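A single protein chain has been omitted from the complex, and every remaining protein chain is retained in its original position.
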Amino acid sequence: MHNLTIAELIHGLRNQEFSSVELTRHYLDRIARLDSRYNSYITVTEDIALAQAKAADERLATGDAPALCGVPIAHKDIFCTNGIRTSCGSKMLDNFIPPYDATVVENYRNAGAVMLGKVNMDEFAMGSSNESSFYGPVKNPWNTNCVPGGSSGGSAAAVAAHLAPAATATDTGGSIRQPASLCGLTGLKPTYGRVSRWGMIAFASSLDQGGPITRTAEDAAIMLNTMASFDDKDSTCVDQPLEDYTATLNDSLQGLRIGVPKEYFGEGLDPQTAERVQAAIQEFEKLGAEVKEISLPHTDLSVPAYYVIAPAECSANLSRFDGVRYGYRCEDPKDLNDLYKRSRGEGFGEEVKRRILVGSYALSAGYYDAYYRKAQQVRRLIKQDFVDAFNDVDVVMGPTATSPAFEFGAKSSDPVAMYLEDIYTIATNLAGLPGMSIPCGLVDGKPVGLQLIGNFFAEGKLLNAAHQFQQVTDHHQQTAPDID
Amino acid sequence: MEWETVIGLEVHVQLATTSKIFSGASTAFGAEPNTQACAIDLAMPGTLPVPNEQAFRYAVMFGLAIEADIGKRSVFERKNYFYPDLPKGYQTTQLESPIVGPGHVEIQLADGRTKSIRIHHAHLEEDAGKSLHEDFHGMSGIDLNRAGTPLIEIVSEPDMRSAEEAVAFARKLHSIVTSLGICDGEMSQGSMRFDVNISVRPKGAEEFGTRTETKNLNSFKFMEDCIALEVERQIDLIEDGGRVIQETRLYNGDTKVARSMRSKEEANDYRYFPCPDLLPVDIDDDFIEAVRQQLPELPDARQQRFVEKYKLSDYDAGMLAADAATSHFFETTTQTCGDAKLAANWVMGEVSAHLNAEEKRITSSPVNAEMLGGLIARIKDNTISNKIAKQVFEAMWQGEGDADTIIEAKGLKQMSDTGELEKIVDDVIAANQAMLDDWLASEPDKRKKKMGGFMGPIMKATKGQANPGLVNQILAKKLNSKL
Partner (left out) sequence: MNELYQRQGFRARRKYGNFSALNHKSPRNTPFKRKTGPKRRFTQWVQALISEIKVDRSDIAKLAELARIEIAETTVDEVAKSITDVLALVDQLQAADTDGIAPMAHPLDATQRLRADVVTETNRREEFQALAPAAEQGLFLVPKVID
């Protein structure tokens, strides 16, 4: 059962090949038995999952079943869940039980999905290796000496190890696509504003976007159908008509114009990774697509711009964690300042603190113009690169990450090396565009991801291209060894 | 040396919306602590702001009232600092693109001069909560009910040259925002708070001196006292060879003592940047026009109208027109009694004195406008005298009923029965032979004045209820007949 895709599970549940309770129990058993290897879950919500599964079975029996009725999924622990601890991977929120649901969580509940639990992540979604979690690093199911990527490393590891058929995730600079790439999965970051950010704990508000990590493009389409919504509680959520992303999966790719940015194949890219990505792009040509080289001239500036904008926004977004109304408070504060400084000093991990300090610096008096304002101007240049590119092409393709999964500790002592890990994914967040990663082969037994970037609200086009690719290739069907 | 005072004001005005600027929590005053602080106001993780349209409407109303440019695109920014009454660790406010641009406010001074005070801009922002300093085992308590209440902060140019001008400006702003109905004007509840920037310079100097800012004054009286104190301090300081330091100060209106908050200032670096949870707010011409069409009458226009329609003096009209509720009270009273001059006198006299004594607002006056009109009507139709009317007013204030009920119940009706009065006058003349002799012996031009001597005993005999005009007539007739 744990090898079935979401599409297959929906089919199986509706044809009563198995019940949701059986399915859910199967997954809960696997988690209990296997997750100590991967550390992908922070909280397993067994009782809730079984109760939801039972209710789903009743609805399935009446024939009145919503889209994901009875399908178990896991939520990244960044999405607030009413009555269930939501830690954001931080000691700061180790005791935080929100009295409200994120809109994404509510959407899945309304669609009948069963919540298996909350999955691990880099602390406050800051990281590319899942080494910054208060709950310990997550291990890559393909090679447990390697990182799963981050920040949605728990989402990716859980799906790759078949401890959940799909998981929600978030992407601020590559946090869906990079772990999907490193774990051999399909990950989709929608257009900024397509998915509500209400109840999704903010890292960098103008960059954060929720999306699914799944095994196939078809599953990603099914998941996005439920996840995407217009939400008037999020001012940045876009009131754009919802579409059925599964409806266009089978469209022909004949004449699809693919742009391959030359800047994505420069120095720093692992040659074998480049080879797999090039081969995948050639596969699209066989499907009728036209491939041409394009230029995104400001690519080099995306990491520098991002590491001003994201820390600046996070420095303010994380000020609310002050030990006053919820979350961690230090022991015996001697005065108010001591309460603030120690609660935050002890409650946040090193990477979070570093980014808050960098952000505070970039916004401080005298530096605003040279850093923040400059980064915002560069952000426009980066967006303009894509706007120009999409005049000529439908989809941009290239690598998701510079290399397959790296070993624990390889980059954790050098933040700049870690930041450069997201060099191909960050521009998409700065521009607000949808991006995807799909598996396109292995290097040394570890997966490599192909990135697809689309125009604003062109998620349907990306999913269509990815699905067609997956119809003629089997990279997405490879599973990590020894997942039982 | 002769010194000149230079004053600029920053005024925080709580907008009278029913819900908060970024959440659907109530803004009602006086609720139990933290019962009106929702997840957004508490800055719970993952919560997001959505702005209140009414706050923008009110800000635009203010902008139109001071003939300012309206910001067609305004942007919220985050002002970062840590304080327990600021749950997000930043205040959402406007900096580079405020909703209201430059405008002006006209003030009238006691000597009859008028002066135009320039407004630099006004912006929308959220209020903070409150720290309660009562002791909770050595801790402070935080109430976040007020957090997120919409404010406009009005920033003036440094155009005021005396405490009188500053207070006149502050009162005028109060008058404008209450007339617009965008603020309840309850100063004691913090609905309007003033930060006063003060500097001094030698008279005739071009350059401004170094200023200090005294924060959070919530009464006109405190503002006046505080300015006097600070101006004196600065002049003394300079004349003794010292220098004024740019600093924030705190004034205690009860003890009349001010002190520096210098230590707070040093570390402040607010790191403003555009709030990424909110988008630019576009206000189009249709919105502005719709607001303009519904703009209520402003104090200056109302004053003009009172002068023309009710023939009041500029001064009286200005006093009444300053406050929308008082204006309404006056006009209702006038309508009921038909005499604007009497109505104005009573509103500015007895009503105002009683309200001040009990620190009540006119909207909660125990004697409402209809009741006052009813009372004045009885003066006009000679049922009671002015003097008795004050007695009736007092009883009305105590809740004993309307004027007619009280006059009836207490038998205060003026005696206007000529026959009865003639008899009393005869009796009084008869009982005061000496006074009569004196009167008869007086020079003819003194007689009118001396006639007043009989009024006391007559009024006494009628328990003050005699119609004084009628008594005068009868008395003159009777005395003249004895000549």
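We call the chains A and B, going by the order they appear; numbering starts again at 1 in every chain.
One rule holds for everything that comes next: a contact is a pair of C-beta atoms (placed from the backbone, for glycine too) under 8 Å apart; a residue touches a chain by one contact, two chains touch by 3 or more.
Remember, predicted model here, so these are calculated numbers, not experimental data.
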Which residue of B:Gln189, B:Gln246 or B:Asn480 touches the chain not shown here: B:Gln246
Selected residue (touches chain absent from view) among A:His26, A:Lys91 or A:Lys353: A:Lys353
Residue of A:Thr5, A:Thr24, A:Asn130 or A:Ser206 touching the missing chain in the full complex: A:Ser206
Footprint left on chain B by the chain that the document does not show: 6, 8, 10, 17-19, 23-26, 32-39, 42, 44, 50-56, 73, 75, 79, 82-84, 93, 95-98, 120-121, 131-133, 136, 138-144, 153, 155, 157-158, 197, 199, 207-208, 210-211, 213, 246, 250, 261, 264, 267, 269-272, 274, 276, 278-282
Absent chain, residues of chain A that touch it: 96-97, 99, 192-193, 206, 232, 235-236, 238-239, 298, 300-301, 303-305, 307-308, 315, 319, 322-329, 333-342, 344-346, 348, 353-354, 356-358, 360-362, 364-371, 373-381, 383, 414-416, 419, 429-433, 456
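As a working rule, only the chains that are shown with their structure count from here on.
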Computed distance of Cα centres, chain B from chain A, in Å: 57
Contact footprint of chain B on chain A as seen in their complex: 79-80, 86, 88, 93, 96, 98-100, 102, 197-202, 204-206, 232-236, 312-313, 315-316, 319-322, 324-326, 336, 340, 360, 363-365, 368, 372
Interface residues, chain B side, partner chain A - complex: 39, 42-51, 78, 80, 82, 84, 87-90, 142, 269, 271-273, 276-279
